[in-house]
Each structure stands twice: as structure tokens, then as C-alpha cells.
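Just one protein chain is left out here, and the rest sit where they should.
Let's turn to chain A:
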């Protein structure tokens, strides 16, 4: 069985700065994969390339066996790639349910179906009590959940989560972890960018560590955190010697 998502030799340059260089990763169906690395490692760039925010300078992106490198973001969404944003981008003048309906309209043009689907997704994400509240009136943790709900409403095969667990209280992030697990249990593959290791490591099946725009190492989370290269990337060489 082919991987759901595969990047082949992705290189992304921003006028002189190489944010990703020769990145080849793959994500299998039903996996939760963590994309981690220190600040400036190129996580967000790779993430945005997969979501279709822009096209890579070099390399190809395969989704579900097809080349999607040149497809715009909207079309990738239709193919089954859903995403959230690190800095939340709610539709502020719309209510919570309306925000989610925008997502569910990708799959159903019938308004009644779209609305029903949106309610289901809100219930799944624990936001149903807030359905008729304006998105601008949500507290930050709710806005994060709304981002996830909106993306889930598009019925993705692959859900890209960009630091949805960062900056939450321990209780909130625990609920976030549970939500991600439940998402995976419905058969959706998850690729998540995080830099808080303690939260991600118990959650993911596999971790891919980026550093300086390249894949440093990938493997089981327990192995990855012990790897001297990872420790040195995060903390500097001095600490790696001790490990």
C-alpha cells in the first residue's frame, strides 16, 4: 500500500534563504506523525507546502498516489487535505456553526446536509454549546478547536495540525490530545507540527525531526528523543555529549 502523503526532494528557497532542502518524508494511512524541530527548522514551510499555500522551488508532493505539487490550496482541500493555522484564522464576523458550514460545503452543496454535518463536527469537537456564538467571542482555546472543527468538516483524509496544542493550559492541551486521538480513530491520518516535545511525543506514532531545513532523523518518539543529534539540535552540542 502506498503512503497517503509523500514529499520527494522538496527544496524551498526564499530569496537566498533555504527553508527546506531536499526533504523527503512519507506519511502512511492512519498514522499520527509529528513534525518537530527547533525554531527556524523549516517545519512551517514544509507544512505550508503540503497544504498548498505556495509551490516548492524544487521537488514533488504526492497525495494519495497523485502529484499535487501544482494544485492550489482549495483544490487540495477538495482532494482531502485539511489544515489548521498556527495563528488562528477564524471567520470573525460569522458564528461558530457558520464557520464550520463553510468547511462542510466542500462535500455537500445541499444547505441542510451541510448544516447537519457541521453540527455533527461541532459535537465531535465539544463546541456544540457554542454553535451560535460569534467566532470573535470565543476564547483562544475554543478558537483552536474551531480551527480543527472547520478542517474536519471538509472530511479530510489527511489533517494537518499546525501547533494546535501550543500555548494551552495543561488541562486544555490534554483535551486537545484526546481530540487528536479521536480524530485518528475515525480513520483520518494526522500530521502535526509541534515544538513542545512533552505533549507530542506520547501522542504520535512516529516523529520526524527537522533541523536547518533538513530531515535530521525520523522514528519512534521514544528513540527520537534519546538521539544525540536531536538533543544537540535542541540544546546545543554540549548537552549531547552527556547523553
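FYI, a contact is a pair of C-beta atoms (placed from the backbone, for glycine too) under 8 Å apart; a residue touches a chain by one contact, two chains touch by 3 or more; residues count from 1.
Here is the rule we use: contacts and distances are computed from a predicted model.
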Complex minus one chain; that chain's UniProt name from "Alpha-D-ribose 1-methylphosphonate 5-phosphate C-P lyase", "NADH-quinone oxidoreductase subunit K", "Transglutaminase-like putative cysteine protease" or "Branched-chain amino acid ABC transporter permease" is "Branched-chain amino acid ABC transporter permease"
Among listed residues A:62, A:94, A:196 or A:225, the absent chain is touched only by A:94
The one residue from A:3, A:73 or A:217 touching the chain left out of view is A:73
In the whole complex, of A:32, A:51 or A:207, the residue touching the missing chain would be A:51
Even though one chain is not shown, chain A touches it at residues 51, 53, 72-75, 77-78, 82-83, 85, 89-94, 98, 101-103, 105-106, 109, 111-112, 114-116, 119, 129-130, 132-134, 137-139, 141-142, 150-151, 153-154, 172
